[in-house]
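What you see is the complex with one protein chain gone and the rest in place.
Right, subunit A next:
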C-alpha cells in the first residue's frame, strides 16, 4: 500500500514538529498538550462542526499559542511582534532572495 500525504501544507508539519519537539525536550507533558488541544477543539466544535482538515490544524495552532503564552515560553505579545517582523521581512526582501529577520 502507498503512504498518503501526511500534511496538506508545510506549516502544519512545522507546527506538529514544534509541538513534538517541545514535548520531547520536557517543556510540557503530552497529557497537558492533549488537554489544551481537546479544550480548543471542543470550544470550536460547539460553534461549528469541524471537518478535521484545515480547521484541525488551525485549532492546533491556537492551542499551542495559548499553552506557550500561559507558560511564558512565548508570550502572546512577543509572538505577535515576531510574526509582524517576519511579515515585514518577506515584504522587504526581493523575490528569490532568502528571507531573514533583522538582528
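Quick notes on this structure:
To be clear about the criterion, a contact is a pair of C-beta atoms (placed from the backbone, for glycine too) under 8 Å apart; a residue touches a chain by one contact, two chains touch by 3 or more; residues count from 1.
As a convention for this text, contacts and distances are computed from a predicted model.
Name of the non-displayed chain as stated in its UniProt record, restricted to "Molybdenum ABC transporter ATP-binding protein", "protein-glutamate methylesterase", "nitrile hydratase" or "Sodium:proton antiporter": "nitrile hydratase". The chain not shown here touches subunit A at positions 1, 3-4, 6-7, 9-11, 13-18, 20-25, 27, 30-31, 33-35, 37-38, 41, 45, 49-53, 56-58, 61, 64-65, 68, 73-74, 78-80, 82-83, 85-87, 90-97, 99, 101.
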